[in-house]
Structures are given as structure tokens and as C-alpha cells.
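Okay, so here's the structure we're looking at.
As you look at this complex, bear in mind that one protein chain is not there, while each of the others sits in place.
Chain nomenclature is as follows: A, B and C, assigned in order of appearance, with residue numbering initiated at 1 for each chain independently.
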Amino acid sequence: MKKFINNPENVVEEMLEGMAAAHSDELRRLPGWNVLVRKDAPLPGKVGLVSGGGSGHEPAHAGYIGENMLDAAVAGEVFTSPAPDQILEAIKAVDSGSGVLLIVKNFSGDVMNFDMAAEMAAAEGIDTEQVVVKDDMAVENEEDRRGTAGTVLVHKIVGTAVEEGLDLQEAAELARHVIGHTRSMGVSLSPSTVPASGKPGFTLADDEMELGTGIHGEPGMERKKIQPADVVAEELLNNVTADLDVKNGEEVVVLVNGQGSTPLMELYIVYRKAAALLAGRNISIHTSMVGEYMSSLEMAGCSITLLKLDDTMKKYIT
Amino acid sequence: MKKFINNPENVVEEMLEGMAAAHSDELRRLPGWNVLVRKDAPLPGKVGLVSGGGSGHEPAHAGYIGENMLDAAVAGEVFTSPAPDQILEAIKAVDSGSGVLLIVKNFSGDVMNFDMAAEMAAAEGIDTEQVVVKDDMAVENEEDRRGTAGTVLVHKIVGTAVEEGLDLQEAAELARHVIGHTRSMGVSLSPSTVPASGKPGFTLADDEMELGTGIHGEPGMERKKIQPADVVAEELLNNVTADLDVKNGEEVVVLVNGQGSTPLMELYIVYRKAAALLAGRNISIHTSMVGEYMSSLEMAGCSITLLKLDDTMKKYIT
Amino acid sequence: MELTTNDMKQWLLTAGEKMQDNKEYLSELDQAIGDGDHGHNMARGFQEAADGVKGSGEEDIGSIVKSAAMTLISKIGGASGPLYGTAFLKASNEWKDKTSLTQNELAQGLEAAVEGVKTRGKAESGGKTMLDVWVPVVEYVQQRDLVPSELAAKAKESMEQTEGMKANKGRASYYGEESKTHIDPGAYSSYLLFEALAEALDKEEV
Partner (left out) sequence: MELTTNDMKQWLLTAGEKMQDNKEYLSELDQAIGDGDHGHNMARGFQEAADGVKGSGEEDIGSIVKSAAMTLISKIGGASGPLYGTAFLKASNEWKDKTSLTQNELAQGLEAAVEGVKTRGKAESGGKTMLDVWVPVVEYVQQRDLVPSELAAKAKESMEQTEGMKANKGRASYYGEESKTHIDPGAYSSYLLFEALAEALDKEEV
């Protein structure tokens, strides 16, 4: 394991100290908690937006704190859901009395910890709503689909909407609407290593890729010989467009996400093919995002996320 | 070599197509050339800013096209300087009659190709000035110092300044002033592989790091056993502060740059220590940047860049 | 049998030691069909809970277990944090103000714990989770005269049987059929927990 760390046990603490120091104009840390909060939160009259999860997915989620995005991000240990008391502090810090929306990725740990936090918040008289992002098509059973890069689109759209005055129920409804129209699928070339364990999360042969690997290295759908970028892009895109049932004339947001060590150059090569295929099917791209939005430490790989737009969502895309 | 590419010979072309498609709101490609140009260039009355170099350093340089930044970026083959005719096209596309500033990283290939382009531009009646960034302290002889992440600070500061009306001479002078106050030093943990060669650029033992590796894998100053992040940060920072002669009470910009596959988490851990050391010496941080600004494909490693500020520069930092 | 305040403390202390001693093994189990953090999560949480016990005064069983529960909830994280935390929290409600438990009272607390885990995890036994140890162990405590060695054997046997089950909850579910060739990490940590209980009760009888 070759990493710039001091002690595997302190990576999250030290990362948070670094983030708080580097971005003190925009955010602050809740003293004693692994929670970063928008500097001017709570914003009077605005629904608070809280997300979080295991660390190791940076810039998710602290990187999405700010105007038209999150009010707070809760950081768990690497690839491990944060505990309810941490989440509760985030909720309390951003609630202006208008309630707090919790944006959770669908992993059993995250869902349970956010559930408990919501119960604790209720006991303290704070309204919350919880939405669970399930965009990862690699899992067959819809209910078990993991939350991945699509989460960022929920942050963005709902973040803008609550800034424009949506109330808690409306925000939750919009978030569920976005989630219902978002699908992702990834492919990995090499694993990441969690500092505490020091061992790679999985192994792949030198000429192998895995379709559908989860953002923590959870097993995907299939391993096969590595394919040219265009073939990979087409396979990912076909899967998501089929499941979303995107049709001729419709409009989408495309997000090509890097998992950690895949160069931006390769992401653009993948994007190029995806864009060409969409153009060929007369599906127009409203917004394109190419980069590391939801990483998995130094995993090599990428994913394609598609959001099928309608007017409800479009007005909140800035 | 595990990469999402189609054919090693087409990576730059396909990347550029991807970039142009993804960011058609902000930039356009010059047809037939490996040049991306700000959509609204040339801007009447404004000095044009052109940078470029070998590909593989994304987001450098096309990612820095935009308001208060570059007007055009020229992309060479991977880690290979672009040719003069490409650069000339960029110059012609952004010149509004106010001349064009060329921001070049100090590699002999880049300098010679930009020199030739400037001569060709002169032959066509276009004024240019060329500034050569030499921030990489790993090279002893000052004249031979390579251009690395510090280049981005030149883009930003001079980009803002020309938007506010500086003329070509003033812009070149300001750029040289910024360059004179900028130093970087990096450390690498693993090499990158240029698609065309398919082989890693260098090799390091499992427990080894190299201080001062260049952004194309050029040899650094020293190889040694990998150290804790705090020790690494201190060594890098001490080197740059000493060379810049930053003193008690002065102000700096800090850029912690990721070389490709180093997770953001680690960059923040390195930043944390650098910030703490600066605070301890009563040097205040005006602006912090943490992320991949000048990458080297999938190289693992990071660098610290410091810019020693004065009022001349400060007014152009937004 | 009788379980005193001291026995309860001993249970938690021994559990802490066992999680620490088996940290690497638990994480290895989790590496195979999960994300490899279970041992670190459990060791971190139970260590803190044990530290809390050491620092506690002459309290009743309910408050000792409740404060352990809160520690587990806040320190384990992941999926097992809310589950173990909820289990101990539900049990602590049953053990409020008590300074000693009969077997029946012990069973009532454990029953509440199991219900808590099922609700929190939206799971039943048979899904290759910690429940596949908890459910048979609690049944044993409800239905038989508790003999510590038998209790430990029941936990061990149940844990071993999770090898061969197909996971349908938690991360292991993503492994599908492949999950069958491995013991569930949460089942293993639950076995350690009940082995610690058996040892705490055993000491008492000496």
C-alpha cells in the first residue's frame, strides 16, 4: 500500500481537518464531529440538505457543499457508513425550522444509520425526509440497487430547488422523481485499497475488466477481457438507456464519472462515444459532466450516469 | 496497460472530440487542428492567452479555457509538445489585434515549438509575447527548471488581468512576475504509461518514493523509503518556502496538486500539514487549491506549489 | 442461573477482548463477501464500550447496557453499528433498574434485541446474517436450562451453518451464489459475543 497518509486510523480526521482549512470561506467543521457544514447554514426558510456516507469517495460529499447544493456532509470511516449521532449533528446544524432532507445512497449500513438519525431528530422535534438513491443498474433487484454517481445529480437539482423555495415534502418528492429517472453503470480495471486493511478490495487479471463493480469494490455482473473504449461506452450506455427507456427526441444529462485513477483523457474518450451514440439516436444532451464526481479511492474505472430529463427537473438545472 | 482507449494513435484526437462535445457551451475546436478555443474568442480589445503542451496533463490546458483564464489551448501528442503550425492557428484564432501571450512550460520541445510559432505569427503581423514557466524546484540549474502545476496560477492571475485591460507588454511582465514568485516540488509513488509506448515511464520499488519527479516522469532528485504524509508535506514545503524566501507575515497561494491516481483524501492530508506548518511560521494563506490541476496520466504522487503574493498579484486573484 | 451487574460488565469486557483478538479474522471474512471492515468496526465499537464499562460506577444493568448501546451505535458505523446498537438498546429497556437478571429476564432482553435487529435490518433469519446466530441462541435461552458451555456451542454451531447459506441482506447479497462458500462475518462476531456471555456466566458459577 503506497499512500500519503500518517496512520490509517486517522485518515478521515486528517482529511476533514485539511478540507476545513482549505475551504474555510465556504464551510466549517462542527467541532468534535465528522461533519462539514455550509458556512452560512442554517439558511432561514430553506430546507436543509444533508448527505454523507463512507469516506473515500471524494469529492463526495463535502465537495458538494455550497449554494444550490448541500448544507452539510457527514463523513464515515473509509467505505463505512457514518453513525447516527454524527448525522444527527448535521441535521441539527442545518435545520432552520423548515426541515431537513437526507440524501442517502442505498447501502444497508447507510440506510439504517440515516434511519436512526431521523428517529433521533424526530425525538428532538426536527422534521426530516429521507430519499434513497438507487442508480446502480449492476444489481438486478431494483430494491437492492446501490447508490453511486447519480447521487450528485440529486444534490444539484434538489439543491437548486430548495434554494428557490420548495418545502420539505416537495423537495423529497422532487428528489424521488430525479432518482426514478437516473441510472448508472460502471466498469472497473483495478481495485482500491482501504488504508485500514492495506489490501486491495478485489483482484482482476491484467487483461480483465469487471462490469458493474460497486463504488466500494462490491462485485459486479461480469468479468471479461478488456474491450476498446468505444465498446465499453456502448455497453454501459445501452444498459442505462434501455433501463431508463430513453426515446428519440428526449433530453438527458450525461455524467461520465472517474473512479479514481482513470485519467481524464480516457473519460473524455468514453464520453465521446456515448455522446455520438446518443446523437445517433436523436437523444439530446442537456448537460454534460466529465470527471471524478464519486470516486472510489484509487480504483481504475469509470461509469456512465444518465438522467432522463423532464420540465419538472429542467427548471432546476443551472 | 489497462486503459479505456481505442487505438493509442487516436487518443488525443478522440479526447479533443470528447472535450469539444462535452463543453460546447464554453469552447469550440478549430476544425482540423488540435486546438480548443474559448467560444467567444477573439474578445475585442483583450490580449489573447494561449497555452498548451503535450497531452496527458488534463485538465491542463483545455480545462482552463474560459473567462479570466485562457483563450485557447493547444494539445500535442501525449507528453509531446505540439507543433508550431498548431500553435499558430491558436494564436490567429484568439488575436483581436491586441496581441497574444503564450504561456509555455519550460521543456526544450515546448519552448522551441512556441518560438517557431511566434516567429510565424510575427510574419503574419501578429504580436506575441512568450513567458516560460519554470516552477519545478527539483532541477538545480534555474534556467533548466521545468514548468509544472504553477502554470495554472499564471493562467488564473494573468487571465484575470488581461480581462481587466492589461496590454500585451504589461501582461507578459505580470506573468514573469508571477513566475518569479512561484515554486513547486513533487513526489511520486508510481509511474504513468504513455499509450503509444505501453510501458511505464519508470519503476519504483514497493516501498519507494521519488522526490522531484517531473510531470512526464523525468527523474527527480532522490529516491527513498516512503515517508508518512506529514514528513513528505514538510519536506516539499520546506524546499519551496526556502527557495521563495517566504517570511513571517507574508501571504501565499497554496496549491496541492494530484498527479493522477492519488486520491483527493491524501491530497487533503498533505494540505493539512502544509497549512499547519505555514500557520506555525505566521505565513498566511490567501487562497488554497487542492486537486488535480496538472496531472500526469495515472501517475501516483502529488506536488506542492507556493506563490508568494504581493499587491501587484493580489488584485487579480478572484 | 443469575446474571449480576458485575457479570454484565464482564460480558462486555470479554466481548471487547474477543473482538480485538479476532479483528483481522472478522475483516478477512468480510473481505470475502463484503468490504473488509467488519473486524475494524467491531473492535473499534466494542473497545469503546468496554472502556465505558471500566469507567462506570455502581449502576444498574439497564443503564450499563444502554450506555454500551449508545457507544456501539456511535462507534461501530456501517451496517453492524445500528444493528448491534439497536439490539443492546432494546435489551436495556427490558433490564431497566435491575441489578440482577434471572434466566427468564435475560431471555426477555435478548428477545427484544432480536426483534430490534429484525426491524432495523428489515430481515429475518435464514438470510446469512447475524440473525442466524441470534435467533437460535435466544431460542435456546428461552427454552432450556442455560448451561454456559451449551450456549457457546449453540452459538458456534449456528455461526458455522451460515456457511452454505445464500446472503439476501447487506453487502454480502451482491455476491449471490458466491456468498455460499463463506461464513457470515456478522454471524461470527455474534458467536464471539455469545461466547463472551457464556464465559461471564461460567465464571459466576465457579
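In this section, a residue touches a chain if its C-beta (ideal position, glycine included) is under 8 Å from a C-beta of that chain, and two chains touch if they have at least 3 such contacts.
As the structure is a prediction and not an experimental result, all values here were calculated from the model.
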Legend entry - Displayed partners of the chain not shown (whole complex): B
Legend entry - Identified contact with the non-displayed chain, of B:Met1, B:Leu43 or B:Ala83: B:Ala83
Inset, instruction - Check each of B:Gly18, B:Gly150, B:Gly214 or B:Pro263 against the chain that is not shown and name the one that touches it. - result: B:Gly214
Legend entry - Absent chain, residues of subunit B that touch it: 54, 76-86, 107-109, 112-113, 115-116, 139, 144, 146, 194, 196-197, 199, 201, 214, 216-219
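Here is the rule we go by: only the chains that are shown with their structure count from here on.
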Legend entry - Central chain of the complex, centres being mean CA coordinates: A
Inset, instruction - Could you give the separation in Å between the centres of subunit A and subunit C, each centre being the mean of its C-alpha atoms? - result: 32
Legend entry - Separation of subunit B from subunit C, taking each centre as the mean of its C-alpha atoms, in whole Å: 55
Legend entry - subunit A, residues touching no fewer than two other chains: 78
